[in-house]
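Here the complex is missing a single protein chain, while all its other protein chains stay put.
Letters are used for the chains, namely A, B and C, taken in the order the chains are written, and counting of residues starts over at 1 for each.
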Amino acid sequence: MAIGCGSNKTSEKQGVPNNWPEIEQKASNQTVTMMMWQGDPLINTYMKNFVVPTVKDKYGIDLEIVPGQGNQIVSTLISEQEAGAKTSQLDMMWINGETFYQLRKIKALHGPFVDRIPNNKYINWDSPFIRFDFQQEVDGYECPWGNVQLAIIYNSEYVENPPETLQELENWVKSNPGKFTIGNDFTGMTLLKSWLTFFAGGPEKIKGEFNEEVYRQSSEKLWAYINRIKPYFWNGGETFPSSVAQMHQLFANGEIWFTMSNNDSEVDNKINQGLFSENSRAYVPTYGAIQNSHYLGIAAKSDNKAAAMVVINYMISPEAQYQKMKPDVWGDHTILDIDRLPQEWKVKFNEIPGRQYAPQRSEIQENALMEPAPEYMIRLFSDFRTEVMEK
Amino acid sequence: MIKVSNISKSYGKEPVLKNIGFELLEQHTMSILGKSGCGKTTLLKILAGLENSDSGSFTIDGSDMLHMPPQRREVVYLSQEPLLFPHMTVEQNIGYGLRIRKISQNELVEKVEVMLNELGISEHRNKMPDQLSGGQKQRVAFGRALVINPKVILLDEPFGSLDAHTREDMQTLFLKIAELHHITALLVTHDVKEALIMGRKFARLDAGALTVYPDKKAFIAAPENGIKKEVGFWNELMKEHEQ
Amino acid sequence: MGIKGKFINTTSIILLLPIFGIMYLSFVSQWNYPRLFRDVWTGVNWVSTLSGQNNIMKSLGLSLFISSFVALTTTSTGFVLSRQLSQLKKANVWLSLSYFPYLIAPVVLGVMLQFYFIKFGLNGSVVGVLLAQMLFITPYSTIFFSAFWNKTIHDTVFQAHSLGASGRQVYWQIVLPLAKPWIFIGMFQCFLISWFEYGITQLIGVGKVATLTITTMQWVKEANPHLAAVSACLMVVPTLILLLINQRIFLKQKDLETA
Partner (left out) sequence: MSKKITLVLYIVITSAPILAGLIYALLYSFGLIGILSKGFTLRYWKTLFSSDAALCMGYTLLLTMASIILILAISLILSYQLSKRPKSFLHKVLFIPLTMPPLIMAFAVFYWMSPGGIISRFLNQLGILEEIESFPRLVNDFWGVGIIITHVLLIAPLFTLLFTNQVKKEKLMDMADISYTLGGDATQFFRKIFIPVVLKRSKHLIVLYTIFLMGTYEAPLLLGRSTPRVLTIFITEKLSRYNLDDIPVAYALTSFYSVAIMITVQIFLTRSKNRSWA
């Protein structure tokens, strides 16, 4: 509450009324533009067929979704700042740790606002995977939306015992050339972070703020490792898929036998859609996989902050979170603390059908790794190009 | 009466026309002899209003022409190319000048009819320009100009693109019609013979300077026109042949 | 003869493949390797599109609007500008200014101008996209029409003046009828350039102005070749029909271009 009071004055200035009813009133009949990554048909369908019509019905808000990944969000907002634009083209955006970091750095995020939205009370702030985004305290500048863990998907018809360690992976790749690759994208880098964690000597070593020395030493080993097995990658390691969609397509075609997803339950919905063979399975290797949350932020120069807050409040409501968590809808894990929910919702959440092909959340939780500081991600992205792709 | 005096024009520092002056009575045709590049096209274009002169005056019956837009001068320019409107039939081409003058339909049809007959192209009346021969096109171009009864017609090598035979036909035709319609005309040509056939008054344009001859005799006599020399050549040839 | 004939026939078939490919992709689904079809052809992609279950029809409408607007404005501006230019002494030098915006890759042009578009609040709006496209299509149109204003046209115009026609009469009775095929083709060309545009529309439109190219690309990125193919068909088929109807006019255009 203390933070809430303190920020009231600034919020007023930024065009957001003091109390929720007024915010809702101001939000009605507004148009909210949300930039989000649109590379997954299920997510798009969820947004288009569920969230968009519901916020229209309930609050009269037109939610307009435009495609754009984290880096596009950053570059759009930077260009706007450089041009001195008074209002932003974007009102809210779907962001992740490294985008959050960049946007905080250039002060492009509105906040703190999360404690002002009613459904904040259900958020599971106790979980470090939610409270910290890439080691940074969220601080009310972004609102958690979903929580996922990276899972590796494989075709069990060809791969009986998926490699559990990096050594096993190396052996497997060498004896099955052309069947493994890493995407040059967010998901691929997330996998590399878990490898980096391993080479750094465990999660403890890579915790906290970015450490150049740690990065240098561990990344050296990482690049050496990748370059050693790269010739046995898909397409001889000459190219890397540029998106998850492309990885999935290669996997569906049988060109590769492994793909991966930032969403641990994705394999279920891909099989349900008929895109993946029914022999597909997901697992988390024993060296662990990054678990992280994804968030919703509001642009500092949005002229529709109230409406954006209403939309965000709805998107973290039990209703929307429940819908999102159904495996055949999206399968994105909720960021709400189910124990705190009203009884009816508690029941509903607990009744969500279990995963058929993906491991249960409880099984992989112990292998969950925290996200390292955002600089690691940024460095991995650019060094992967120079140290691996261009070599 | 047409009166031109002191017309000069230069492109940059290059003088093209130097103090051009002449007078021409109504219903007369003046032939101006000149090689290509002597400035004759520029002169005609100035008179027609396509280009501006640097100085001088041009009057018809005392009224100033130089400051009048070309469409009001009633000075029609005809070039070597017939420049028919390609999207109109022969009839429509000839009637164009009348149509924009909002003449009554009956009068228009009648005038065009007369012109078609005089030019001997009535059987082609419904053809499009691209279906005509070179000579036919030139006839239409004449008809289109003559039918509006202009004060002056400016002819810029009008028969230059025709073959020798058609050319002679056209020359005769023009003389006939010019007389019929009381035409005042200014003709520039590089062909001495054509100048002699067509003109009643004669001049020569050389490097931007105009010499007007008092009469036909002086024009023939002037050595620069080369007529004597030409005649001499033929005489010599005849003599040799006779011997 | 036989071998050469085959060469021509093979080329013909190869040229048809891309369009067959997208049509085929729009009629299949569940396209798992190495299947060519699932069981039967499916109209599901088309049904869902035509019944408005996705954004493709909306994009079609938007694209039609943007391209028609751009075609109309750029054609008329280019026509007028090229006429004025053609009357200048160093027409050629002036005309060369048009080559820069037209030849620089539109996406790079967008990169260079993004700042100003944001500054004037034009990014992310249809107006901004219209303006951005006009910035390089107008020069194209000017170049295109400059070939129309040759000496014969100028002389014919003067001839009409000399016969007593006023400026307006010359324009409506002589110039426009003569320019009609040019205007038609020029407009078609400008329409197509706008219709085909992706780079600058994406950049200046911030993805908000979802023309058909943008939508197609979005489906491609989602690895949904089937809806992408429907969207692609909607781009190609109308132009194709227009072209087949007017093939003779188009042939004539080739004459104009080489003229």
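Throughout what follows, contacts are C-beta pairs under 8 Å (C-beta built on N, C-alpha and C of every residue); 3 or more make two chains touch, one makes a residue touch a chain.
Given the structure is predicted, the values throughout are model-derived calculations rather than measurements.
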{"item": "Contact set of the excluded chain (shown chains only)", "value": "A, C"}
{"item": "Option from A:250, A:267 or A:335 whose C-beta touches the chain left out", "value": "A:250"}
{"item": "Absent-chain contact - pick from C:72, C:176 or C:243", "value": "C:243"}
{"item": "Contact residue for the chain not shown (choose from C:69, C:115 or C:184)", "value": "C:115"}
{"item": "Chain A residues touching the omitted chain (full complex)", "value": "70-72, 74-75, 78, 81-82, 98, 102, 106, 178, 184, 235, 238-240, 242, 249-250, 253-255, 377-378, 381-382, 385-386, 389-390"}
{"item": "Residues belonging to chain C that touch the chain removed from view", "value": "4-5, 7-9, 11-12, 14-19, 21-22, 24-25, 33-36, 77, 80-81, 84-88, 91-101, 103-109, 111-113, 115-116, 135, 138-139, 142, 146-147, 150, 192, 195-196, 198-199, 203, 213, 216-217, 220, 225, 228-229, 232, 235-236, 239-240, 243-244, 247, 250, 254-255, 257-259"}
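Note that only the chains that are shown with their structure count from here on.
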{"item": "Touch-based graph of the chains, sorted into line, ring, star, complete or other", "value": "line"}
{"item": "Chain of greatest Cα-centre distance to chain C", "value": "B"}
{"item": "Centroid distance [mean C-alpha coordinates] between chain B and chain A, Å", "value": "85"}
{"item": "Geometric centre distance via CA averages, chain C-chain A, whole Å", "value": "39"}
{"item": "Touching two or more other chains - residue numbers and ranges from chain B", "value": "none"}
{"item": "Multi-partner residues of chain C (each touching 2 or more other chains)", "value": "none"}
{"item": "Interface residues, chain C side, partner chain A - complex", "value": "30, 32-33, 114-116, 118-119, 121, 123-124, 206-208, 210, 218, 221-224"}
{"item": "Chain A to chain C touching residues, read off their complex", "value": "33, 35, 38-41, 44, 64, 66-68, 72, 76, 79-80, 82-87, 89-90, 243, 245-246, 248-249, 252-255, 274-275, 277"}
{"item": "Touching residues on chain C, where the partner in the complex is chain B", "value": "152, 155-156, 158-167, 169, 173-174, 177-178"}
